[in-house]
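Left out: one protein chain. Kept in place: all the others.
And now, chain A:
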Amino acid sequence: MASVALSEAEKVYIVHGVQEDLRVDGRGCEDYRCVEVETDVVSNTSGSARVKLGHTDILVGVKAEMGTPKLEKPNEGYLEFFVDCSANATPEFEGRGGDDLGTEIANTLYRIFNNKSSVDLKSLCISPREHCWILYVDVLLLECGGNLFDAISIAVKAALFNTRIPKVRVLEDEEGSKDIELSDDPYDCIRLSVENVPCIVTLCKIGYRHVVDATLQEEACSLASLLVSVTSKGVVTCMRKVGKGSLDPESIFEMMETGKRVGKVLHASLQSLLHKEESLGPKRQKVGFLG
């Protein structure tokens, strides 16, 4: 992650603040910064979303392409994740500097989606063993301001909600060769159900307490963090510990409970915002990048 240099006095100030539930910008330990979400920002993708969380800026694009299903799962389509840490985000990502972080984030995304209920993969199948939809999810890190995983998972969920996959029909010839027909109407498409798509909540341990949505400075003061991937019903799909420090099993349990609680609220807000955005219809004013 991008690192920031802090003096001892500043670190001590941050740690003491967290103990008293008053962080540097006035938030409590379980408060998120203001989040801005916008979908359908990139026109030549099947679905896209942009999320701004404080100084963190993420852009996700989803492209649906046809391909052959995997051998061990012939009735399902699948998702492929790719994360690009742009050099715009911080000078450390120049050249190949951002590759490590990119692979780490992509692997985490694979893990949290690696279960039967997150996305209905059977709906992505066109004809078993032959054709299926592959969703290529590309994540672009535009600016790095702390708490990357949360922002990325919110953006991925919003982009999947926005994805429209064209409806196809498989026609069989007399000789047995199959032909795939795309429907003429460009608005005739299937949408994915994102109800069970999980979101990541990162809990950073600072001192004796843990905080949600840490800024870069707070991340520099924390030795260990827990990434909890939670669905909207509060079910934990995956958990991962990052950082050099150690975590007590009791604090892991506490952090997990906080993660579940926070995750449910996160999902509820995101869901209501996405529906509100959709209800504004195609005439809504798109802000995009120059707003």
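One rule holds in what follows: a residue touches a chain if its C-beta (ideal position, glycine included) is under 8 Å from a C-beta of that chain, and two chains touch if they have at least 3 such contacts; residues count from 1.
Criterion: contacts and distances are computed from a predicted model.
For the chain that is left out, the UniProt protein name among "COI1, F-box", "Spermatogenesis-defective protein 39 homolog", "Exosome complex component RRP4 isoform X4" or "V-type proton ATPase subunit F" is "Exosome complex component RRP4 isoform X4". Only one residue in the set A:Glu8, A:Glu72, A:Glu174 or A:Glu250 touches the chain that does not appear here, and it is A:Glu8. With the whole complex as reference, residues 5, 7-10, 12-13, 16-17, 20, 22-28, 30-38, 50, 52, 212, 261-262, 265-266, 269-270, 273, 276-277, 285, 287, 291 of chain A touch the missing chain.
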